[in-house]
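The full complex has more chains than appear here; those shown keep their coordinates.
Think of it as A and B in the order they're written, each chain with its own count starting at 1.
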Amino acid sequence: MEAGIITLEEEIDMHGRMAMAINVIEGCPEFANLIPEVRANLVYARNNAKTREEIMAIDGRVTVVSGRPHAAGKPKFGASSHMARLIIEIRKTDPSLRAGIDFANNPHLAKWLEHYCHSKGWVFSVIDRRFEPEEIKEAEGASMPWKVKAAIEAAGGKVPKIFYETGAVGKEPVSVLVGSEPLVVAQEVCEIARLYYGECQG
Amino acid sequence: MEAGIITLEEEIDMHGRMAMAINVIEGCPEFANLIPEVRANLVYARNNAKTREEIMAIDGRVTVVSGRPHAAGKPKFGASSHMARLIIEIRKTDPSLRAGIDFANNPHLAKWLEHYCHSKGWVFSVIDRRFEPEEIKEAEGASMPWKVKAAIEAAGGKVPKIFYETGAVGKEPVSVLVGSEPLVVAQEVCEIARLYYGECQG
């Protein structure tokens, strides 16, 4: 089953939720501290999305301007490659997950996230890319399926709510949070930013 | 009956349609020729909106950058004063009208618009502000009710689809097009821009 021609209702819903999610993110100065070097992106997949052209993302990603999160461009279909492929892969296991965001990772945050997920009853997992087979590292486009499979296996067969990866040469480690739609995903990652940054400052 | 607390559904619908309407406007280079000196704004009223805080509009209006229409900021409740008061006033006569946009006016365009409205079966009218009573001109906030009343009277009791005003000292004359929601309003005004500019060029 393919995504098919988009209806006006679906397009309004997707643009509306993405616009509101961006307002949440740009309105959360603490999230600036969790934007990774590669910048964050927020994706929202159409139902039955199979290709990156069916995934809405923020054109130019979310960067930091004047110390605050700033969407460089507008939500657009096809604006993400990496996060789009990730959500497509995840949805093969759990099609209810249509949205995701990537954010910073470091050892201190990783430990904090593990505790936080535990307190929320969220599944959490880690991908250790040192275990990625050489033939997969070298094959174009083969890493993403391996990574998502590894994250799900490490979580006992379920798609984790939050996961991160470590150990790759030439790749910044990032955390990922997934959910059913982008507005809640934005609210969840901003709550993390406020709690974590509050504790780090305190 | 007041607008009341906004529901998530209403907010998603309003943000979604405004985002799509802005994409339509920014994607229509011909509309740059119809942006007035005061810049254009597009408004979308909540059902039962009574105050400008219940009217969504483009923060900073639509200006022209690199020769193309450009929304200076994002859609926001309360971002318009003039167009918000206009749509509130219009909705006292026809509450189905929730959206409107202002654009340029000049004698040649005015004549063209009159013919165009005729061909579409749209009601068209003109407000001659030289007939505005002095006591209304001088009373703060009294002009808008007078103007809208004049436009409706000139149209035989109906809210016109398109109207413009002329003859005021210190006021740029602008045209206004109204409709039930901003996406169709944007499509309609862009069709006008393409047709009119095509004819002017031709």
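In this section, a residue touches a chain if its C-beta (ideal position, glycine included) is under 8 Å from a C-beta of that chain, and two chains touch if they have at least 3 such contacts.
Remember, predicted model here, so these are calculated numbers, not experimental data.
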item	value
Complete-assembly copy number [criterion: all chains share one sequence; 2 shown]	4
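The rule we apply is simple: only the chains that are shown with their structure count from here on.
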item	value
Subunit A residues touching subunit B - in the complex, by the definition given at the top	11-20, 23, 74-75
